[in-house]
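Here the structure comes first, spelled out in structure tokens, and everything after it is commentary.
One protein chain is absent from this view; the other protein chains keep their places.
Chain nomenclature is as follows: A, B and C, assigned in order of appearance, with residue numbering initiated at 1 for each chain independently.
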Amino acid sequence: MAFQLPEYAAPDFTGPDFADRPLAAFHPAPKDGVSPKNFHATAIFPEYYQVASGVWKLPGHSRMDCVAVLEPDGEISVREPRSLKKGERVACGRGEDGQDGIYVHTAPFGATLGSCEKFAFRTRMSRESSFSIDYDELYALLEYERDHGRIIWVAGPAAVFDHDARKAFTRLVERGYVHGLLAGNALATHDLEAAYLGTALGQDIYSKKSPPLGHYNHLDLLNVVRDCGSIKAAMKAGLIKDGIMKAVIEHEVPYVLAGSIRDDGPLPEVIADAYAAQDAMRAVVREATTVIALATQLHSIAVGNMTPSYTVTDAGVIRPVYFYAVDMSEFVVNKLANRGSLAAKSILTNVQDFLVTTERSLSGGI
Amino acid sequence: MAFQLPEYAAPDFTGPDFADRPLAAFHPAPKDGVSPKNFHATAIFPEYYQVASGVWKLPGHSRMDCVAVLEPDGEISVREPRSLKKGERVACGRGEDGQDGIYVHTAPFGATLGSCEKFAFRTRMSRESSFSIDYDELYALLEYERDHGRIIWVAGPAAVFDHDARKAFTRLVERGYVHGLLAGNALATHDLEAAYLGTALGQDIYSKKSPPLGHYNHLDLLNVVRDCGSIKAAMKAGLIKDGIMKAVIEHEVPYVLAGSIRDDGPLPEVIADAYAAQDAMRAVVREATTVIALATQLHSIAVGNMTPSYTVTDAGVIRPVYFYAVDMSEFVVNKLANRGSLAAKSILTNVQDFLVTTERSLSGGI
Amino acid sequence: MAFQLPEYAAPDFTGPDFADRPLAAFHPAPKDGVSPKNFHATAIFPEYYQVASGVWKLPGHSRMDCVAVLEPDGEISVREPRSLKKGERVACGRGEDGQDGIYVHTAPFGATLGSCEKFAFRTRMSRESSFSIDYDELYALLEYERDHGRIIWVAGPAAVFDHDARKAFTRLVERGYVHGLLAGNALATHDLEAAYLGTALGQDIYSKKSPPLGHYNHLDLLNVVRDCGSIKAAMKAGLIKDGIMKAVIEHEVPYVLAGSIRDDGPLPEVIADAYAAQDAMRAVVREATTVIALATQLHSIAVGNMTPSYTVTDAGVIRPVYFYAVDMSEFVVNKLANRGSLAAKSILTNVQDFLVTTERSLSGGI
Partner (left out) sequence: MAFQLPEYAAPDFTGPDFADRPLAAFHPAPKDGVSPKNFHATAIFPEYYQVASGVWKLPGHSRMDCVAVLEPDGEISVREPRSLKKGERVACGRGEDGQDGIYVHTAPFGATLGSCEKFAFRTRMSRESSFSIDYDELYALLEYERDHGRIIWVAGPAAVFDHDARKAFTRLVERGYVHGLLAGNALATHDLEAAYLGTALGQDIYSKKSPPLGHYNHLDLLNVVRDCGSIKAAMKAGLIKDGIMKAVIEHEVPYVLAGSIRDDGPLPEVIADAYAAQDAMRAVVREATTVIALATQLHSIAVGNMTPSYTVTDAGVIRPVYFYAVDMSEFVVNKLANRGSLAAKSILTNVQDFLVTTERSLSGGI
């Protein structure tokens, strides 16, 4: 199975449907971080704003539940409302078919993405769905994206609690299949704990034995990295012999570790401010062509919220952004769908198996 | 990793702990299917009955929640209470340390099986437990058992809803890793539906597309097999081109299809009577040295109930019976444990991945 | 909130859509238990068969995945294919809009049942859905049905593992809210174990303490009831002091205990043959106007399979049959929906709370 990039079905704004449509209205933000009344909120789809008669502009980067700002240079940027400055000009109007000068393009890639049939199918997705074709499509996609796209991984700590899964993930980094990593303090801490002491939360990641005082292990790891000043410094000090964080840093893969109220430590690189972390994450997601979210409800939903269904490449090509959620729980996967991230594909399984199987099935790299 | 059969630690009945122990008491069943008061119920462990001074007898085949009958030939057999005949002599007494002439041997294989530490670990088993070592141990075990034991598989229909999983299971049969199959009408029906029409419950098992009127497919399959008179007859008629049932029949692997109130059809081979089905299942389990239960709460618990922790081989060797439960749900796995099947090991994942990964990781066969 | 029975929207067979429709074709069953080729399978909806020009017959009792037989008396009966006798005349043709003389009426009660909106809602049903209105509607429904319908309950053993839930269920029987009970050996066994010894599977149903040798309790209960010969005989012997089975028997509520391969015992009343059990269950379901299935995947799906979306009352009124599934797991609830039982409403919660809250919220009775 070879991956074929679907072609973008550009709307024809010269057609009769778009005749006599008004220009999009842009009203000033009344205060910092506050939108004007009747603001338009973005969805995951390409959206066009008529800024001059017959000129419909598509923002290069979008995401849902944000506002569209007409920048001084005449471009449209999609921004979180909290980042608005007083007086910035925000698109207003909630019609989606051009009646307010805004057009939401819900079928940008024909039937390939988000067709009605697929939506219908996904609503009944369960652990008993057949996933063979999803795996095959995913392998083909990843092999394509390794060279022509950017694959961003979102991962909860389950990805490092298991010896083989952690090794497979590390290999994926080394083989060029990871162009960004979005995670929390826990993933990095337990990955580094495994590198430093062989355990995760005090339990050997292979034998599952718990050494005496093993519950100190993650605290000792956190303390020693904080003492070094950074993960990289701990690596230079020879404390980190293997693992995902080591591979990510050595291969200069961008990563964001977002802080949370569950954290011990935290590691020095963790971003404490949730909204600064969102900004850093979105900067990585902005470049994404495929996102794979593994076993983390918090991060999957956070990244799902900021991942659009399309992106515009440097060469100006409009193409889909693929989103996969891998989790054990129908609830998590449905929750993602309930928030409007309809383009997500789901594979219901243990991420341990997912990582080992996927790494083993991919060709290419190294 | 090579599998090493643990040695049996036989109790020393000549030691001081067993001096002055009474003979086991056997009282007649008052009616057909009724045990005498104070009957002794078996556990999953080896149990010895002192039938003459210093003579402690171990039944060759046991299972939990049954009674021990002193047969006319002087042997002890472990029997379901419902099969008792009036007057048969049933062991009575509930002491487990010999005080009633009955000794329950709870550590038959030393620390290798069911040590306290492992019990403690398992109680916190979750999807985030590390399963690498469990897979490696399982592969080593299966390679050993293929030639020296008998591997019995218990499977719910999820094992055939997916193209690759069904193929992997079929290959396991062909490669000699399946010595018995315990399932229900649904597994066989949807496996045969896939062979006959390419679908399971009307959905293509690879593409997930639903052909028009696909909801007739399993009904048509059931009807055509019932018309043929048997699965084997349908095979001879050329209707069944591949799959698990075909492989099982061609390789003369014993199988039991137990009926349930959920069934359509049923297929001709399905045993309608639940207790006749139990008897047929136990006849297969009696020969088991390893049991692997995949994604079926009903059958897993049913087989868990009838699987002892040990067996006596034809050569007279007392060895463990291994029990693995593979499921997506902590609830199912805990439910198994809560019923006393403490020797079970669990792998929490989707059986699709489990089957594909396991088949791919095994050497030998064909 | 008062319950209002929705009116039946009878199809107008005199209209132009039905002009020139052929008569339904009935072909003889080629063998016992085998349908003719191209048999028509029933759905959960009212279906009409044109048996003479302009005469469209509706079977009084239907269920999905069965066949329609033209009986010697000219009536249509919906039958399980396994019960066909050679030569019986089975409706053939798979068109659903009259083109084969068969009309499937998918909107029998207007928007009240199975509207598009409701379908949409259900596909995203989760534990985080709001259930207040469902409870209020259910209370109103149950108060109506207590006097004007028949409420059939389907229950797994979870309904009796808890002291307050068991008491609430018992009260529901006593107060007239239970017109039928469909369950397995486990529910009855543990309910009677609680009545006899205060425990369920050996654990006190209130204090959760495990008395010494408590794991004998359910075996002792089974043995003593088998010795008495029936549950009723055990009641007469004074062994069963309270609980659901006692209330059901005293109030002459019909019940079916279906056997399964998981059973110990079984109790004397348990039906061993799965298909005889299906027949007995369907005889109860045939009279149902509301079905409530509690925490049992096996029985919920079995009963869901045999419950139509409508029934014809003795007075000849065509009215809906309501089906509620109460379970902790999105998986179970979705599984029910995936099998075509689209008219089911779901409440995701622990049945313990469901029973206590429901019983406390109902007025009337006693």
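List of remarks:
We adopt the following convention: a residue touches a chain if its C-beta (ideal position, glycine included) is under 8 Å from a C-beta of that chain, and two chains touch if they have at least 3 such contacts.
Not measured: the values here are computed from a predicted model.
The chain omitted from view is touched by exactly one of C:S77, C:S230 or C:N350, namely C:N350.
Screening A:I76, A:M281, A:A325 or A:L355 against the full complex identifies A:M281 as the residue touching the chain left out.
Looking at C:K37, C:K85, C:K208 or C:K241, the residue that reaches the missing chain in the full complex is C:K208. By the touch definition given at the top, subunit B reaches the unshown chain through residues 123-124, 126-128, 330-331, 334-335, 337-338. Residues of subunit A in contact with the chain left out of this view: 30-31, 33-35, 39, 41, 65, 81-82, 94, 201, 213, 215-216, 219, 222-223, 226-227, 258-266, 272-278, 281, 297-299, 301-302, 305, 328-329, 331, 338-340. Although one chain is not displayed, its contacts with subunit C can still be listed: residues 117, 121, 127-133, 135, 157-158, 161-165, 200, 203, 205-208, 328, 348-350, 352-354, 356-357, 360.
Operating definition for what follows: only the chains that are shown with their structure count from here on.
Note on subunit B versus subunit C: their Cα superposition corresponds to a rotation of 180 degrees, in steps of 5. The pairing of subunit A with subunit B is characterised as same-residue: of all residue numbers used at this interface, over half are used by both copies.
Separating the centre of subunit A from that of subunit B, both taken as means of CA atoms, is a distance of 43 Å. Once the centre of each chain is set as its mean CA position, subunit B and subunit C turn out to be 31 Å apart.
Shown for subunit C are the residues in touch with two or more other chains, namely 331, 338.
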